[in-house]
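One chain of protein is taken out of this complex; the other chains stay put.
Showing chain A:
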Amino acid sequence: MITKFLNFLLAPGLFQSPQVAHALILGSVVAITSAIVGVFAVIRGQAFAGHALADFGATGASGAFLLGINTLWGFIGMGLLGGLGMDMLGRTPRERDVTTGITLSFMLGLGSLFLYYVTTKTTATGAPMTIFFGSIFLVNPSIVSIVIILELVTLLLLVILYRPLLLSSINPDLAYTRGVPLRTVSLLFMSALVLTVEQSALVTGALLSTVLLIGPAAIAIRLTKRLGTTLLLSVFVGLVTMWLSIVLAYDSAQLPPVGRGWPVSFFVVSIILLFYSVIYSFTTKGSK
């Protein structure tokens, strides 16, 4: 029974497949960065911004499909544009919400136009699926090293911003009077958020990249009291989720329809939901 299960879990060929190897590397770096940036995004109340950025990116990725360049550049290019816009336009949280909402609708509309052209005029009929729901096994191997470098840059940004970012989240005026350059800090964090979300979108799709950003972070925040521990736990949850999802997605090729695996994103969101529900019910009961 156990051997049968293990045989299914670690299906023959799992470790021989270069696609799986690439997926594991890509998935790991994306999960680590998302888990760390996610903790700060949740603390700063920018989880919705993270989701909006992925949707902005989707329009860029659709445009990239149309132009025949790698979708990563579309995701990042449009994400940066959206992120800068969001950072500059909204002063109060509500203003930011409204501005983001309106711009977002327009961008998704534009994306639908791009995808209409892609699917009717080219052979890339799977483009919408790839952009919105991800395609970790189909990522061009040449992009893997670029993703690794960009994720390292993102993590470096977070290490540099760590304290000023925390202080300005606690109280912006206090941070300012301590000499924190608020504009610079918020812009740099926005850039880190864009890089994180867009690369995560490459793996799990634009619609589901939010789950990698806020899922592990929210779980870790519920369970810990110290930021350092929170970050470590968040990374751990993110990595376990990602590895399990990739393995299960590879295995799912043995399930109907045989020959084609289920999307990795499906497993990612399911595992996060499972984790979160268990921890939510556990911690809520404990505190009462």
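Heads up, the rule we're going with is that a residue touches a chain if its C-beta (ideal position, glycine included) is under 8 Å from a C-beta of that chain, and two chains touch if they have at least 3 such contacts; residues count from 1.
Following the convention adopted for this analysis, contacts and distances are computed from a predicted model.
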Among "Phosphoribosylformylglycinamidine synthase subunit PurL", "ABC transporter ATP-binding protein", "CoB--CoM heterodisulfide reductase iron-sulfur subunit A 1" or "Aspartate carbamoyltransferase", UniProt-listed name of the chain not shown: "ABC transporter ATP-binding protein"
Selected residue (touches chain absent from view) among A:P164, A:G205 or A:G238: A:P164
Candidates A:L174, A:L255 or A:L273 - the one touching the absent chain: A:L174
Which residue of A:L227, A:L244 or A:I279 touches the chain not shown here: A:L227
Residue ranges of chain A at the interface with the undisplayed chain: 39, 43, 45, 159-164, 166-167, 169-180, 220-222, 224-227, 229-230
